[in-house]
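To start, the structure itself, in C-alpha cells.
Removed from the display is one protein chain of the complex; every other protein chain stays in position.
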Amino acid sequence: MNRKLKMGMIGGGKNAFIGAVHRIAANIDGLIELHCGAFSSNAEISKASGKDLFLPEDKCYSSYEEMIKTESNLPAGKRMDFVSIVTPNFAHFAPAMMALEYGFNVLIDKPITLTLDEAKKLQQMVKETGLILCLTHTYSGYPMVKQARKMVADRQFGKIRKVMVEYPQGWLSTLSEKDDNKQAAWRTDPSKSGISGCMGDIGTHAAQLAEYISGLKISKICADINIVVEGRQLDDDGNVLLKFDNGANGILVASQIAAGEENALKIKVYGEKGSLEWHQMEPNTLLVKWLDAPTQIYRAGGGYLDPIAAFNTRTPGGHPEGYLEAFANLYKNFALTLSAKLEGREATPEMLDFPGVDDGVRGMTFIENVIASGKSDQKWLDFKI
Amino acid sequence: MNRKLKMGMIGGGKNAFIGAVHRIAANIDGLIELHCGAFSSNAEISKASGKDLFLPEDKCYSSYEEMIKTESNLPAGKRMDFVSIVTPNFAHFAPAMMALEYGFNVLIDKPITLTLDEAKKLQQMVKETGLILCLTHTYSGYPMVKQARKMVADRQFGKIRKVMVEYPQGWLSTLSEKDDNKQAAWRTDPSKSGISGCMGDIGTHAAQLAEYISGLKISKICADINIVVEGRQLDDDGNVLLKFDNGANGILVASQIAAGEENALKIKVYGEKGSLEWHQMEPNTLLVKWLDAPTQIYRAGGGYLDPIAAFNTRTPGGHPEGYLEAFANLYKNFALTLSAKLEGREATPEMLDFPGVDDGVRGMTFIENVIASGKSDQKWLDFKI
Amino acid sequence: MNRKLKMGMIGGGKNAFIGAVHRIAANIDGLIELHCGAFSSNAEISKASGKDLFLPEDKCYSSYEEMIKTESNLPAGKRMDFVSIVTPNFAHFAPAMMALEYGFNVLIDKPITLTLDEAKKLQQMVKETGLILCLTHTYSGYPMVKQARKMVADRQFGKIRKVMVEYPQGWLSTLSEKDDNKQAAWRTDPSKSGISGCMGDIGTHAAQLAEYISGLKISKICADINIVVEGRQLDDDGNVLLKFDNGANGILVASQIAAGEENALKIKVYGEKGSLEWHQMEPNTLLVKWLDAPTQIYRAGGGYLDPIAAFNTRTPGGHPEGYLEAFANLYKNFALTLSAKLEGREATPEMLDFPGVDDGVRGMTFIENVIASGKSDQKWLDFKI
Partner (left out) sequence: MNRKLKMGMIGGGKNAFIGAVHRIAANIDGLIELHCGAFSSNAEISKASGKDLFLPEDKCYSSYEEMIKTESNLPAGKRMDFVSIVTPNFAHFAPAMMALEYGFNVLIDKPITLTLDEAKKLQQMVKETGLILCLTHTYSGYPMVKQARKMVADRQFGKIRKVMVEYPQGWLSTLSEKDDNKQAAWRTDPSKSGISGCMGDIGTHAAQLAEYISGLKISKICADINIVVEGRQLDDDGNVLLKFDNGANGILVASQIAAGEENALKIKVYGEKGSLEWHQMEPNTLLVKWLDAPTQIYRAGGGYLDPIAAFNTRTPGGHPEGYLEAFANLYKNFALTLSAKLEGREATPEMLDFPGVDDGVRGMTFIENVIASGKSDQKWLDFKI
C-alpha cells in the first residue's frame, strides 16, 4: 500500500489541547495524513480549524455524521481509512459506534466512553466488524515502559510481589472550573466526564500502566475517593489499595490537587529478585534494581535493550524522546497494523502492541469499581468485570 | 555544668548494629562521654565490649541491674547521668523502668517497648519522676525535616490536604532470618519484636515523620498488612490509607520486601498553595513546590533557612551531613536539655525538639491500630488511643 | 498562503541517521510536506528511498542537480519552496550554492560546509539573493535554552563571568570506523568531514550553545586537541580554554571517547548574581541558582516562563518534549519565517530565532581557530574571524 493512511479527525478544533497532540503524534512518522475533519460541533469552528490545518474546504465537515456518511461513499484509497476521536468523554461513543457501523477503523482517546455499558457495546461492535480500534493510553507507548514489561514477562525479577503507582498532578488545586478553564470545566462535569473525575482522567492511566508492565490483573480494591476542593462535583483525588490476581499487593494514588506537581506519573514494580522504577517525567530512564548488585540505569537507545524498545525509539541514546513520541508510537503501531491488514499481511507482535477496545472496557471497569469501593464501607471489593 | 554528660549504655555489644550508631551519635558533638555499660546479657561479652571501647573494667557491668544499682550509689557528677537503651524491643521496658525508678534519665531506641501497655506505664513513670526520656526517631533529627515542619507550621502551604509517605527496604526479601542474620532474626520474632515486624520497625518511623512534619494527627486508618515471604512470622509489608484530624487524607507504605531498595524513606506533604518533598537518602535537599512558581531546592546550610535548621546543622552548604548527624541531633538536643536541667536553666524550644515518651506511646498505638486494621474487614477504623 | 511548504530533500536515503531526524522535525507541526528528494548520490537508492516515503516516482530525483533544475522550471506553488541538505559535510556546499542560485531557500545540517572559505561564499550568496538559510544547531531549539538566553539578556544574573560547556560522547571510544560503522566512517574521514572530527561534529554545537545563551562572543582560545584512539585520522577529543569579549572566561570540552557517555551536552553560565545550568539529556529542566536564595527548577511548560519558551513548546508541564521537538522548532521557525516572506508579512522576532548562515560561518571559524590553536605552542590565540 504505497501511500499514507488517511485520517479523519473528530474534535480537536482551535484551542483544544489533546487534538493538537493527536495531530502531532499522527504526523511524526510520515505514515498518516490528515484527510478530513469534523473538528467541532460548531460548523463554523470546524471549517476554520480545518483551514488552519491546510485542509481543502470540502474536507472540513460540519458534523461527524456528515463526515462519516460522505466519506463512506468515496472509493477505497480516496476515503478516510480511520477516524481519530479526540472529543471529551461524553462524545466518544456515538461517533465511534457510527464509524464502526460504516466500516471505518477507530482511534480514540481515553477513557473510551462515558459509561461501562457504552464500552461493552463498542467492544461487541469491534468484535463483530473485525475493525481495528486503538485507545490512546499514552504511557504504554514509551519504549522504556515496553522494556519494563518485557523484563517482567521474561521473569527477570521472579514473581511480582508489589506494585506502587502514583499519578499526582496539581492543576486542579483550586476551583479552576469556575475560572473559565475549559479543560477543567468539562473534566469536572459529570455530564461530560462520567461518574469520575480524577480516577477517570488519570487513575485509568495509572491502572493501565500497572497492569501493562506487571502483566497482572487487579482482582480486589479498597478505595478512598475524595473531593478535596470545595464546590467540585467529581473526585479530584484518591488512594487505592490493590490486590492482583497472582496475590501481589499494590497501591495506586491519583490526585489532581497535589499542588506543585506537573504530571508526575511514577511506577515501581517489585519482584522476588529485583525491581523496576520508571518516572514519566524522565521517560528515557528505567531503573533496574537487584537484591545483591548495583542498580542499573537502562536508557532508551541502549544497545542492550530488548528489540521491542528499539522498535519504539527514533533516536540514539542521549537524544531524549518524550510524550509526543510515546503518543506517536500508538499511532505508528496502529498505522502499521492497519496497513498490514489493508495489504493482507499479518501484523507482527510489535505492531500489535497498542491498547485496544479491551483496554477500554477494562478502564471503564476500573472506574466503576473504584467509585463503588470509594462509596462502600466494606474494605475489599472484588474487582467486578 | 562544665563537664560532659556521662552515658551508661544498655545493649550494643560487639557486632550490634544500632549500638555502634548510638555511640557515634553520642560522640559527635563532644557533649557526652561513655561512662559505663552493660553491653550484653552475657557478662563476658559485656566486659569484652567495654574493653574495646576503652572503658575501665569496673565500668563494664555484668547486667543492667548491677549497673543501675551500682551507679546510683555514686555521688552526682561521678555517676552516669542517663542510660542509653539499645537492645531489641523486648528488652526496652524493664531497664527503662528501673532506670527511671533509680532516678536516671533515659534515651531509648524505637519502638519504645514491646507492647502499648508497657509504653503507657513508662509514660506514667516519666510523668511522675519528671525525668527526661528521649526516643530515637532518627528521621525527625534531620535539619531539612525540621525546616519542612516549620514551613508547614508557618502555614506557607495553607491547609494540608494530603500526605504521602513511603518507606521501602529490600533487606528482608528472602527468608534471611533462617540464614544466621541476627538483625533479621529478632526483628521477625514476635517474642522479641512484638506483634508487628515491618510496621513496628519502619512503619512507626514513617508515621512519626508524617505527623511530625504535617503537625497533624492520624485519626483513621485502613490497613493492608502482609506477610509476603513464605515462612515468616510477622508482617514484612503493608499499605495503609490514612485520614488526619484536619480532614486531610494520606497514604503510608512500609515494606521490607521491596527488592533492590536500601532505606528509601520519602515523604510528600501537599497543601493548598504548595507542597514539600523530602527523601531520606538525599537528606540535605528539601523540594518546595508551588502552584504557580518554580520549584525551589532548599538545601541544608542555606542562609535562607529557618534558624531551627541551622541549629541542627554542623557544616556549610554543600558539605553533606547524613544519618549519623541526624541521630546526633537527637543526642545533642537531649544533652542540651538535660544539661540545662542539671544547671537549673530553662531549655529553649530548639533544645526540646526531640521525640519523647509521648511519641513512644503514639508509636505503640500506631502498631496496635495498624495491626488491628490489617485483620479487620471494616474499611476505616478510628485510630484509638 | 493557505498551504504547507514544500520541501525537497538532498541526502537522507535509507539508513541515514540524520535524514530521518530531519523528516520527523519537518513533519511534526504540519507546516511542511515532503515534496521531492534526491536522497542519495546513487539514483537507485534515491528512488527506493523516495518510494518508502510515499513520494510519486517523478519526485524522486537521481541527483540534486536534476532536482534543482527540474523544480525550478515548475510554477510557484507547484515547485519546492526550499531544500533540506542532510548529506555529510563535504556534500553541503555545492547543493546549497546551486539551490541559492536557482532561487531556493535552504535548510542545512551543521557544520555548514567543509571549509571556512565555502561558508563565506555561501554567506555572500545568501546576502546577495536575500534568500533564507537555516542551519540546524539543534540544541538552540530547546525551549529552556531559549529561556536561559532570555534571562541572561535581561541581565537577571548581572555581568556574565564564566561559561562551562561540556559535550562528552562515548561512541567513538574504539576504532569503530574500521568496523563498518557508516556514521563513524565519514565523520573521521578528513575528505568528508573536513579538518576536524570531534570539534567539527560536536565542538561546534557546544560553542554555538555557549555563545547563544551567554550572548557573548569567544575572543581568545587555547586548545588541547587530541586523537586519543590510535589509528584515527581526526581529533576525537579536546579541551579548550576560552575568553569572551566581555572579559568572561570559560571552558569547552568535547569528546567522543568518553566511554559510557551518550550525548551528555551540559552548560553552566555564571553571572555576578546567579547562574544557570542546563543538561541536554534532561532538557525540560533549567536550574536557576542564586547567591542567597534557593535554587529554582524552571520547567518547560511553566506559566512563569518567558513567552519565547512557550512559543517553542507544544505540551503542558510534565509532558516531556525532547530532541525531535527541539529540532522541529528550527523547522517551525524557519517555516513561519518563510511563509511570512512568501505572503509579504514581516516575520516576528520569535519566528526569526533560528541559526542562519552567519552562525554557519561562525562555526567554521571556530573549527579553524580551535584546530590552529591545538597545533600552536602559543598559549592564547585571538579568535580570528
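Each chain gets a letter, A, B and C, in the order it is written, and its residues are counted from 1.
One rule holds for everything that comes next: a residue touches a chain if its C-beta (ideal position, glycine included) is under 8 Å from a C-beta of that chain, and two chains touch if they have at least 3 such contacts.
All figures in this text were calculated on a predicted structure; none of them were measured in a lab.
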Q: Please provide the labels of all shown chains that the missing chain touches.
A: A, B, C
Q) Which listed residue (C:Glu166, C:Asp201, C:Asp353 or C:Glu368) would be found touching the missing chain in the intact complex? A) C:Glu166
Q. Of C:Gly50, C:Gly200 or C:Gly271, which residue touches the hidden chain?
A. C:Gly271
Q) Per the definition of touch given earlier, which of C:Arg149, C:Arg187, C:His205 or C:Lys289 contacts the omitted chain? A) C:Lys289
Q: Return the single residue from C:Ile257, C:Leu305 or C:Val370 that touches the missing chain.
A: C:Ile257
Q: Spell out, residue by residue, where the missing chain touches subunit C.
A: 157, 161-162, 164, 166, 168, 170, 173-174, 222, 224, 226, 228, 237, 239, 241, 243, 249-251, 253, 255, 257-261, 268, 270-275, 289-291, 295, 376-380
Q: Write the list of subunit B residues that the hidden chain touches.
A: 2-4, 17, 20-21, 23-24, 27-30, 34, 51, 53-54, 169, 171, 261-264, 280-284, 299, 301, 314-325
Q) Which residue numbers on subunit A touch the omitted chain? A) 288, 292-299, 302-304
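Going forward, only the chains that are shown with their structure count from here on.
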Q) Approximately how many whole Å separate the CA-defined centres of subunit A and subunit C? A) 34
Q.
Using the touch definition from the top, which residues of subunit C touch two or more other chains?
A. 299
